[in-house]
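As you look at this complex, bear in mind that one protein chain is not there, while each of the others sits in place.
What follows is chain A.
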Amino acid sequence: MKSKLLAAIGLVAVTAAALTGCSPAAESAKKADCTNTIVNKDATQVSVWAWYPAFEDVVDLFNKNHDDVQICWTNAGQGNDEYTKFSTAIEAGSGAPDVIMLESEVLSSFSIRNALVDLTEFGADDVKADYTEGAWKDVSSGEAVYAIPVDGGPMGMLYRKDILDQYKIPVPTTWDEFAAAAQALKDAGAPGVLADFPTNGRAYNQALYAQAGSVPFAYDNAKPTEIGIDVNDAGSKKVLSYWDDLVKKNLVATDDAFTADYNTKLVDGSYAIYVAAAWGPGYLGGLSDADSDAVWQAAPVPQWDAANPVQINWGGSTFAVTSQSKNQEAAATVAKEVFGTEEAWKIGIEKAALFPLWKPILDSDYFRDLEYPFFGGQQINKDVFLAAASGYTGFTFSPFQNYAYDQLTEQQYAMVQGEKSSDQALDDLQASLEKYATDQGFVLQ
């Protein structure tokens, strides 16, 4: 009995040693290779973090077509997961990849920490002509260019044609018509509401303000300690009081976005309209068989002034080169060229439902005439998103964008809870951002 137990303990110890012993060996082998296969083993390897699952095919395509440089791809998580890792790597001084996928809204937050390389030194201007003005502004700060645009989120309006038809509501083209439609839907006794106003919409909320002329931040990375903050301008106040009014009349919902509950309501008809970015259809498409009666259509985003339409953007990703990269030249080549072919973009569009910012594909007949089965064959790019993309003029994000979004969410939440007026919410937001910026050592312009 005793000896048996002894043997068992010994076995356990040996197993533990074997387990711990073998795993690091297996690991070091793994570290050398990548999620993808390297085609040309002798070429310079550039490590890339990107989260789109369909990126694998794009990487294979790039590696097949390049003799001098090869991509070694790792999916280090989406959005904030990846940013946290990148931040830790910046603090630790090592561990960052050569090229990293970042959303355009966080570029300033990383460039201010000297984590990104100014790509103008590596020929970024050569590809400038391939992108729209707005897209290029999103990746620039003053003279510097911190990333190459990949995809964007020009905004449109996705609506349930079956619901609007059932209650005989015309498709709104202005925000006034939108409010009237919300009222009409409620008066007709529909079970759902016209739309949702998520207080945690972050970039979505900010885009709605921008449509009414809000320019919340002025920032140039060349003068990293100076910032202009203007979040309580007349445009923002007009937009927020508009939504406050709809919320008070119970004409729109105030569910948080990006939750399972929200997903359910997007597909089950609780909202008749989803004011969305161009990637929204891809998002909905993942749940397309949820409601077989649903008839989705896309239309341009409602306007404040139909005579002078303003196009807005929600989200978008880029490739940036990190300052930890040992071979920045090769890294810049990857950033510039990985999504620089029609073939690569066909993968991005068809497999990942991305909206390209690369002009040659934007201007192609293929993209313009593409029919989307989710919308019953509607050519949504021609009808809606191409105009939205070309009309977008760009945006300047703050170097503490996450904090700004969190504060915005807090203030909007207080407003929908009835704790303060919409004007008060934005004034408080202005005060809190100014205080934060000053505390962080910025000089207010």
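The rule we apply is simple: a contact is a pair of C-beta atoms (placed from the backbone, for glycine too) under 8 Å apart; a residue touches a chain by one contact, two chains touch by 3 or more; residues count from 1.
Definition applied: contacts and distances are computed from a predicted model.
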Notebook entry, point to check: Name the chain not shown, per its UniProt record: "BlaI/MecI/CopY family transcriptional regulator", "histidine kinase", "Phenylalanine--tRNA ligase beta subunit" or "Carbohydrate ABC transporter permease"?
Noted result: "Carbohydrate ABC transporter permease"
Item checked: Residue among A:Pro149, A:Gly315 or A:Pro399 touching the omitted chain -> A:Gly315
Notebook entry, point to check: Which residue among A:Gly192, A:Gly282 or A:Gly340 touches the omitted chain?
Noted result: A:Gly282
Next item on the list: From the listed residues A:Ala352, A:Ala387 or A:Ala431, report the one that touches the chain absent from this view.
Entry: A:Ala352
Notebook entry, point to check: Of A:Gly79, A:Pro309 or A:Gly391, which one is in contact with the hidden chain?
Noted result: A:Gly79
Item checked: Where the missing chain touches chain A, by residue -> 1-2, 5-6, 9, 12-13, 15-16, 19-20, 23-24, 26-28, 30-31, 35, 49, 51-55, 74-81, 84-85, 88, 92, 94-95, 151, 153, 258, 260, 263-264, 267-268, 277, 279-280, 282-283, 286-291, 315-317, 348, 352-355
